[in-house]
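My structure is below; once you've seen it, I'll send some questions.
Note that this complex is displayed minus one protein chain, with the remaining chains in position.
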Amino acid sequence: MTKITILIHCKDTSGIIASVTSFIHQNQGNIIYIDQHVDRQNGIFFMRSESEFVHDNFDLESFRSEFKYRIAEPYQMKWQLHSDDYRPKMAIFVSKYDHCLYDLLGRYNSGELKVDIPFILSNHPDLKPIAEAFKIPFFHVPYTKEISQEAQIKQLQLLEQHQVDFIVLARYMQIISTALIERYENKIINIHHSFLPAFVGAKPYHSAYKRGVKIIGATSHYVTKELDAGPIIEQDVTRVTHAHSIEDMVTKGRDLEKIVLARGIKLHVDRKTMVYNNKTIIFS
Amino acid sequence: MTKITILIHCKDTSGIIASVTSFIHQNQGNIIYIDQHVDRQNGIFFMRSESEFVHDNFDLESFRSEFKYRIAEPYQMKWQLHSDDYRPKMAIFVSKYDHCLYDLLGRYNSGELKVDIPFILSNHPDLKPIAEAFKIPFFHVPYTKEISQEAQIKQLQLLEQHQVDFIVLARYMQIISTALIERYENKIINIHHSFLPAFVGAKPYHSAYKRGVKIIGATSHYVTKELDAGPIIEQDVTRVTHAHSIEDMVTKGRDLEKIVLARGIKLHVDRKTMVYNNKTIIFS
Amino acid sequence: MTKITILIHCKDTSGIIASVTSFIHQNQGNIIYIDQHVDRQNGIFFMRSESEFVHDNFDLESFRSEFKYRIAEPYQMKWQLHSDDYRPKMAIFVSKYDHCLYDLLGRYNSGELKVDIPFILSNHPDLKPIAEAFKIPFFHVPYTKEISQEAQIKQLQLLEQHQVDFIVLARYMQIISTALIERYENKIINIHHSFLPAFVGAKPYHSAYKRGVKIIGATSHYVTKELDAGPIIEQDVTRVTHAHSIEDMVTKGRDLEKIVLARGIKLHVDRKTMVYNNKTIIFS
Partner (left out) sequence: MTKITILIHCKDTSGIIASVTSFIHQNQGNIIYIDQHVDRQNGIFFMRSESEFVHDNFDLESFRSEFKYRIAEPYQMKWQLHSDDYRPKMAIFVSKYDHCLYDLLGRYNSGELKVDIPFILSNHPDLKPIAEAFKIPFFHVPYTKEISQEAQIKQLQLLEQHQVDFIVLARYMQIISTALIERYENKIINIHHSFLPAFVGAKPYHSAYKRGVKIIGATSHYVTKELDAGPIIEQDVTRVTHAHSIEDMVTKGRDLEKIVLARGIKLHVDRKTMVYNNKTIIFS
């Protein structure tokens, strides 16, 4: 049996759902999930479907090319077609904070995260022992103003060499180069330790403390060139009081960061995210 | 323009989505929303769709009969087809607590609840002034063991006479008769002041206090013959501490009850609920 | 029996709690609640206590002056001493939105809000019928650039005349004059329909929609001269998705606004709020 996930978006018009579902049906596929959304402001149609093909002679590539010819091109769709056989390759970038790393590796080890992790990269050597405990290759790529060019090249080389599909910034405290952002558009997931758009930039817990908010948050988002302004994938919050010091907020926030990042990654891995106009559509 | 909502469920099989969507498309309808769910344990398929028909000569009744003949019968569907023109008639049953009643009437007055309210019924006269302030007919139908038969007949008469579509028990503290439950299957919405299935029955806040829980809840559900055991539509919770007295819990709980009941009603009015096997499917 | 609440803050030093509690004990009071907080950054001590005095010859005014002389002055405290007998007078300012008004009046009528409401004031006549249904005086004080001076004078006159203790802006869509803010420092409670400091100013739901956030919020705060920047009393949030239109957010947000405003008011009425450095201390 082959299970495939199709993501499409195109100008909204009548008959798209009927065309797609009939096409899958004619190819002896069984649609087990379909969800769609229309952005009425912009007149854009989005759809995600999962289908199963049980017959032996199903050929993914001929299905793909026929879908392109008969469905995608007539409707001028942007589309992706993924087979569930494939396990995406996820690189993890870290600096010195270890809580998100521990959390991701725990989920990976217990089989919850359905990815391969070709390597962990850091601008500091501190977390190498954790990578070793989990038996994952660790690359220390220092990053300073003087050697930033060098570092960026090294990063891209490692990513290419290991055929990385997407990158997770698990509290990586360095700017990502424009080249990397362009190469991995909507494929770099960052965790920001505030409820965006509140407290953009560095030290959000300090700002939250100063403003006296009663709730703090965390946000996972795709990285774009503008700092902390990319499409939001997932957010969550937790209560604080006047009695919480900055240090207390940092500690409480760590749990949020871990969960919000993990949820964001899982949505991405399950192909449940689409991006349009700097916003995400998150399918259920 | 006519906008219709179709709800169906039937044995899961291949091609249902394609058949339904093609049928709507062939009738010049534009599907603006589709959501589906497969209960894999029981092999049951559920779907909800909204479609718009912009052409002048669209005829709802002939569409309905053709849908029945060409789609519903071949797949042996249970189905409903609703036109958005229709405003459902909602009766409210209350006793002495007024918070849910105030809340519902506030939402009704501001246009948030898209229903008509033919009357408010109570086993006590206390809330009559509120009904009057909002200019809604109020019927006082006393209910005691001795006159329960009489009361039940009176209730059914009022409901029939006003062609009531569904009933909201807004903290109505009386047992509902079997006759009424059967007549309005999945059409009586109750608010229970606990996080079901915890604390079934009377005085749930007292039980929650005694057990020392750190979170209390409220549940809106369809009424079935078994007390507090009907299909759950919506639930929500709020934190409490050791410092909350029973009275404090009651006060905090009121806000939950209001919101959880209102959400349950809105899901019902928007035709976003289906019931199968004593559970709800809640479409988004 | 007399029950009094004492709020104090002063420079942190050793022995304050012992001094205050011994003083109350010596005056035959029974402390039934005490909570304290030290702002370590600024070295400020905050305390709230509730005490009961059961003896017949307890005299509030002599207790007050002795407390001042023996405790408050030696420690250079800022302090308040409230008797629970007193019911604060709360004025409500509204414009055209009615949901917060309905909610507050429902709570008031059912005895949940322990205040008197001398009047409702609005810059529009629309909500007068609601005030009438609840039998509360309603004053229509139009407000435009040309007559702003006049309106401000009229507002202050009404507030003085009715000896108003604090003001609730229940979606009052007009700027509050500096004179009013100064006269009622930390006594004007506003509800802002976003999770501050995100989306300050007008149309926060539009901004939230545009940014694609996954959670929206509401904030009740004391009004200061800087717009939406006053001390936050309470905040809460609710989830939204890509499928929520601005209109959907507005509807969902209404429930948040009602609850977050009501909670803020209750904390204020219960004397559980203190303000320092543009932040609140909220006692439990």
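By letter and in written order, the chains are A, B and C; residue numbering begins at 1 in each of them.
To be clear about the criterion, a contact is a pair of C-beta atoms (placed from the backbone, for glycine too) under 8 Å apart; a residue touches a chain by one contact, two chains touch by 3 or more.
Predicted model, so just to flag it, every value in this text is computed and none were measured.
Checked against the full complex, the one of A:Gln26, A:Gln41, A:Asn109 or A:Gln161 touching the unshown chain is A:Asn109.
Contact with the undisplayed chain is limited, among A:Ala133, A:Ile147 or A:Ala202, to A:Ala133.
For the chain left out of this panel, the touching residue among B:Gly15, B:Pro118 or B:Pro231 is B:Pro231. The omitted chain makes contact with chain C at the following residues, 14-15, 17-18, 21-22, 24-25, 28, 30-36, 38, 284. Contacts to the hidden chain, counted on chain B, fall at residues 37, 40, 195-199, 211-215, 217, 231-237, 241-243, 245, 278-282. Against the chain not shown here, chain A presents residues 98-99, 102-103, 105-107, 109-110, 112, 133-134, 241, 243, 251, 254-255, 259, 262, 284.
The rule is simple: only the chains that are shown with their structure count from here on.
Which two chains touch most often is answered by the contact tally, and the pair is A-C. For the touching copies chain A and chain B, the fraction of interface residue numbers used by both exceeds half; the interface is of the same-residue type.
Rounded to a whole number, the gap between the C-alpha centres of chain A and chain C is 42 angstrom. A straight line joining the Cα centres of chain A and chain B is 37 Å long.
Annotation for chain C: residues touching 2 or more other chains are 241, 243.
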